[in-house]
Every structure is written in structure tokens, then in C-alpha cells.
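Moving on, here comes subunit A:
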Amino acid sequence: MSFELALVWESLPKIVEGMGLTIELLVLSLVVGTALAVGLVLMRISGIAVLEWTAFVYTYIFRGTPMLVQLFIIYHGLAQFEAIRDSFLWVFLREPFWCAILAFSLNVAAYTAEILRGGIQGVDRGLHEAGRALGLKTHQRFLYITAPIAIRLSLPAYGNEIISLLKGTALVSLITMYDITGVARTIVAKTFAPYEIFVSAAIVYLCLTWLIQRGIGLAERRFGRYVRR
Partner candidate 1 sequence: MGVVVEWLDAFLWGALVVLRVFFVALIFTVVWGLIGASAKLSDSAIARGIANAYTTVLRGTPELLVLLIVYFGSAVTLTGIAKLVDPSVKFVHIPPFWAGSLAISFIVGAYATETFRGAFLGVDRGQVEAARALGLTPAQTFFYVRLPQMWRLALPAFGNHMNSLIKDTALLSVIGVEEIVYVADRATTMTNKPFTMYLVVAIIYLGFVSVIIKTVAVLEVYANRHLDRAR
Partner candidate 2 sequence: MPADSGEPIIVLDQVTKSFGGFQALKGVSLNVVRGHKVVVCGPSGSGKSTMIRCINRLEEHNGGRIVVDGIELTASIKNIDAVRREVGMVFQQFNLFPHLTAVENLMLAPRLVRKISKKEARALAMQYLERVHIPEQADKYPAQLSGGQQQRVAIARSLCMKPQIMLFDEPTSALDPEMIKEVLDVMGELAQEGMTMIVVTHEMGFARSVADLVVFMDKGEIVEQAPPAEFFARPRSDRTRAFLGQILKH
């Protein structure tokens, strides 16, 4: 019942070892997912009904189901199909790591696409018209006017999404991987000291969250330098 600080000190180094995997998962999924999100947004604003509809359905499905279920469908589920087990993809898809990257990327793409779309919608219509009056072409208006402003408007929500993803990576401990949470769970299984170990793990996550918030704060200042007075 008592809280043993010594146990925290002993386990922290081991938990920090799991941090490497957590960060790998976070960064890789974020990069892939954000790239997919840009594609999805372009589909949503393309003006072509089929693309718009496809992107909408994709977003709706991935935002409407738990990430845990998405992860399990990919990790446990795909093995159901012989075609997949026989294909070259199996080299990746039998690895929990790549399954996690795939699931997280697809998930992040859906949320980030919505965030970016919100940002684009937040750009003043008048700026668009001004661009047109100056003779800029559609893609020029998008690249030089809409996109930079939309990115600034999207940044705070994107920061929250990164933190969400960081927290989501803990799910890999359920598919045999040893990230921060995975390591913590094995230590708890040995010591049965859930408070000390899990709280230590939480502290590590909180530090990472803090770093992400700092990073986003800096990015907001960079992109919003013309907003400040």
C-alpha cells in the first residue's frame, strides 16, 4: 500500500529503454500519416465527387472506430487471408512493429486530414479573391496563400493530435511489444507494484508530452510571426 520511491528509481532506467520504441513509432507514424493526410485533404477539396466521397468515408470510418480495433484488425486480422500470408507483404505484416506503424499512420491520416481541412476553411475568402484579382492561378493561390495560413491555423490542433498519437502508441504493449507501457507492464508482473511502476511510466509520457507542446509552441511562433504585434 505504501509508495516505494526506491522502486521508482530502480525501474525508471528500464522504462526509459522502452522510450526508444515509443519515439520510433511516434515519429514514423506521424510522418507517414501526415503525408497521407495531405493527400486526403487534396481529395476533399478537389471538387471531384468520387474523390471527395472516398476521402469522407475513409475519414469517417477511421475516426469512428477505436484505434485499438484498427490495430487488432491489421495485426490479428490480416493473417486470416492466405493471399496476404503468401504475398511479399507478409514480411512486414507479420511484424507487430510494421502493423502498428500501418494502423497508426492510417489513423493519424484521418484525424490530421480533418484538422487541415478545418484550417483551410478558416482562411478568409477575401484573401482568395485578392489572389485571383492579382492573377494567381489556382495552385499558386493554394501554395502561397491558403496553405501557409491554413498550416498556422491547424497547428494547435495538430499538436493535440501528436499527443493523442503518443498516448495511442501505448497500445503496442497489447501486441507483444516493449514500449514504455510494455516495459512497465512486465516489471509490474514481476514486482506487483503497479502504482510505483505505472506512475513512473506516466511521468516519462508527461515529459514527452511537455516536449511536444514546447515544439508546437515554437512552430506556432514561427508560422505565426506575422500575427504577433
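Basis for inclusion: all candidates are chains of the complex that A comes from, given by their letters.
Here, contacts are C-beta pairs under 8 Å (C-beta built on N, C-alpha and C of every residue); 3 or more make two chains touch, one makes a residue touch a chain; residues count from 1.
Since the model is a prediction, treat every value here as computed from it, not as a measurement.
The candidate list 1 or 2 contains one chain touching subunit A in this complex, and it is 1. Residues 1, 60-61, 63-70, 72-73, 76-81, 163, 166-171, 173-174, 181, 184-185, 188, 192-195, 198-199, 201-202, 205-206, 208-210 of subunit A touch candidate 1 in their complex.
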